[in-house]
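Structure first, commentary second.
With one protein chain withheld, the remaining protein chains of the complex are depicted in position.
The chains carry the letters A, B and C, assigned in the order they are written, with residues numbered from 1 in each.
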Amino acid sequence: MSESSAKAKEEIKGQTRGSSKKTAPKKTSQVSEPSLNMDELYELASLVDEHGFTDFEFENANIRVRLSKNPAPQIVQAVQPYAPAPAVQNKSEVKTEPVSAETAIDEDLHIIISEIVGTFYSASAPDKEPYVKLGSTVTPEMTVCIIEAMKLMNEIQAEVAGEVVKIYVENGQPVEYGQPLFGIRK
Amino acid sequence: MSESSAKAKEEIKGQTRGSSKKTAPKKTSQVSEPSLNMDELYELASLVDEHGFTDFEFENANIRVRLSKNPAPQIVQAVQPYAPAPAVQNKSEVKTEPVSAETAIDEDLHIIISEIVGTFYSASAPDKEPYVKLGSTVTPEMTVCIIEAMKLMNEIQAEVAGEVVKIYVENGQPVEYGQPLFGIRK
Amino acid sequence: MKKREFRKILIANRGEIACRIIWTCKEMGIRTVAVHSEADKDALHVRYADEAVCIGPPPSAQSYLNIPSIISAAEITNVDAIHPGYGFLAESKTFAKVCEDCNIKFIGPTPHIIGMMGDKVEARRTMKAAGVPILPGSPEPIESAVEAIKLAKEIGFPIIIKAAAGGGGRGMRIVRKKEELPAQLETAQAEALAAFKNGSVYIERYIERPRHIEIQILADEYGNCIHLGERECTIQRRHQKLLEEAPSPIITPEQREQMGAIAVKACQEIGYSNAGTFEFLLDEDGSFYFMEMNTRIQVEHPVTEMVTLADIVRNQIRIAEGEELGYTQDDLLIVGHSIECRINAEDPEKFTPSPGRITAFNIPGGPGVRVDTAVYPGYVVPPYYDSMIAKLIVHARTRKLAIGRMKRALEMMVVEGIKTTIPLHLKIMNDEKFQKGDFSTKFMEEFLSTNS
Partner (left out) sequence: MKKREFRKILIANRGEIACRIIWTCKEMGIRTVAVHSEADKDALHVRYADEAVCIGPPPSAQSYLNIPSIISAAEITNVDAIHPGYGFLAESKTFAKVCEDCNIKFIGPTPHIIGMMGDKVEARRTMKAAGVPILPGSPEPIESAVEAIKLAKEIGFPIIIKAAAGGGGRGMRIVRKKEELPAQLETAQAEALAAFKNGSVYIERYIERPRHIEIQILADEYGNCIHLGERECTIQRRHQKLLEEAPSPIITPEQREQMGAIAVKACQEIGYSNAGTFEFLLDEDGSFYFMEMNTRIQVEHPVTEMVTLADIVRNQIRIAEGEELGYTQDDLLIVGHSIECRINAEDPEKFTPSPGRITAFNIPGGPGVRVDTAVYPGYVVPPYYDSMIAKLIVHARTRKLAIGRMKRALEMMVVEGIKTTIPLHLKIMNDEKFQKGDFSTKFMEEFLSTNS
């Protein structure tokens, strides 16, 4: 699964989960007190949210309540509707930790991506030390890992010099085309 | 339903029919309770939501309530795609000059709408003078036109006093429910 | 060959059935007029029709049931005929009569027949005379408890009390013991009066585990009549159908032939013309009893269309134009199996209505899937009308394959912003008893108590 769609799905899942949480508490009879209690506030919040309001204000002689919400990002909605829920839930097997775009940009890392679909190995053999670890210094020609595809062991070179500051994949993990493997600070 | 939300409903109904924009609800002084209870709030929220309003405000001496919703930016997009081009192009026969909403609001006209589906006649008989013309002064009981429905001639009264400043329909034209007939400046 | 040629038809309905009728009119080259309430100005039937007329405010009584408005709309748009769809004015004798008086062809049977079939007692009497088996019961409305007890003894308990003018399960009472009868009779009469402004009730034998089987017929003005096989409508909740199938998993070709022949003969005897449906209760021993006749198109007509390839709306229009049916019973071919799920804007567990804005809407496609709907992304389901927002229909070679296909289609169907009965239908598709075809009208009751 590609990184951006994985992220979009994460977001959606988060949203879905978030909104389903709000189970409506029992109805309280009347606001007789000069202030709202927490139950009422819960109820108020879920009420306003259920109906998709983005703003709510209430005030009387004693109190004033205001609820507001940033509009949900429409882009995600526009794209997501067509992802059938079951499919989304089932997708997990080829999942990898998606690299955070901000991290990549903020730290100005060089990302080594996989140009091959296959299985990632951090060392040349199970009983050997990994080619690189966090903090390792690499040169462009240095092998950083192996990706096995169609029974062939492909040695992957760093192609830049720098320090390994991120390892996005684990030994033995399947990787797809374009998937980030390492973050190198030049 | 308590009196305050009943009032709210009145206001909403008035808004729908008048098709004028958010006229500020008149302040009522007969609200017995200094606050809304949750039942009323439920009712209020679903009421406002059901009617597709994006803004609701209510206040009196004791309380003030405001509900608002960001109008979904895709309304036009989401609604328009499904109007198939051919159908739209063919539609013309029952069409009338739509009343411009701005005009109605700007000039604060009273709009006489058709409560009946039928055929509009401006006079009692083909060889008679029209009941009213532009510039005519009307009283509430005055007949302004006839709408024929199912072979019955229904005389339509002005229901307000004022000057006829707009005539939206032509003699012999079919009219539908809610269609503007006259604009009266009170 | 036609007595009349329809150039333009007004559809006195809304929602999916209004769209359904417009689709067929388009295919036949007939222009269409939509009528709509103020709440439906953005509705799809309004957009697909060639012309549209607003006929009143949101409440049905002032719009879709407003006969003067609808007739006026028909007159100002100069239509040749009115198709009433189902519900609203589809079985209004008055409306059919007004159409007749105004020289607009009502696409349905004569007002006389609508009236006759609308009165349960009269329908029962007529059908009995036409040789249709009916449940042992009262031939006339029951007035007194004494009369009821005497009759109940003849029929044998349990019995059911029904409103003569009723439908949809309102005003029905099951009585298992003699002692309960007087009180139940009184309640039923009061309910009937409140619901239908007619307190007449009748009683008949109550079948404990019946199936609801209906026969679709097509009859023209010349006495030609064929049946299109049966529909299985047993899966109901509170007398509301949830899903339907064609053919029934338990009806044999012999039973189909027998039930069909009885329905056809009855149509010919009463001089019926239009599409129509005979609803039967099927007992566990295979005997069946007439319940009622629907003199209109039905919600579940697509399952019959799928397995027979007939276009029932087209046939209604052709028949109303005075064309001959053109098919004989030998032309009927039932191929494969079809299931329809009614997708309602309801909480799938509590069945509370869920109107509101649909934020995302995706219709499944691919082999053997049909969707009849008037909904689109951004559409607001109004709170004024029926909660059904779509019908999901599948067709496959066998019932087993059809169930698999329906599951796939339900999983692919996306409706966001409101709650729908999609999850409920998925559960039903996965239910073992449903899969075996082993169920009665009690299915949903038992299913819901097991699954909640």
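Just so we're on the same page, a residue touches a chain if its C-beta (ideal position, glycine included) is under 8 Å from a C-beta of that chain, and two chains touch if they have at least 3 such contacts.
Just so we're clear, the structure is a prediction, and the values are computed from it rather than from any experiment.
J.: Kindly state which of the options C:97, C:125, C:237 or C:407 is in contact with the chain not pictured.
T.: The single option touching the absent chain is C:407.
J.: Mind listing the chain C residues that contact the chain we can't see here?
T.: Given the touch definition above, chain C has residues 19-20, 23-24, 26-29, 48, 302, 305, 309-311, 333, 335-336, 362-363, 365-373, 376-377, 395-397, 401, 404-405, 407-408, 411-412 touching the missing chain.
J.: Mind listing the chain A residues that contact the chain we can't see here?
T.: On the side of chain A, residues 1-2, 4-5, 78-79, 81-84, 87-88, 90-91, 93-94, 116-119, 149-150, 174-179 touch the unshown chain.
Methods note: only the chains that are shown with their structure count from here on.
J.: Going by average Cα coordinates, which chain is farthest removed from chain C?
T.: A
J.: In whole angstrom, how far does the Cα centroid of chain B sit from the Cα centroid of chain C?
T.: That pair's centroid distance is 36 Å.
J.: Roughly how far is chain A from chain B, going centre to centre by Cα mean, in whole Å?
T.: So the centroids are 49 Å from each other.
J.: Two or more other chains touching the same residue: where does that happen in chain C?
T.: Residue numbers touching two or more other chains: 356-357, 377.
J.: By residue number and range, which residues of chain B touch two or more other chains?
T.: Expected reply: 49, 72, 74.
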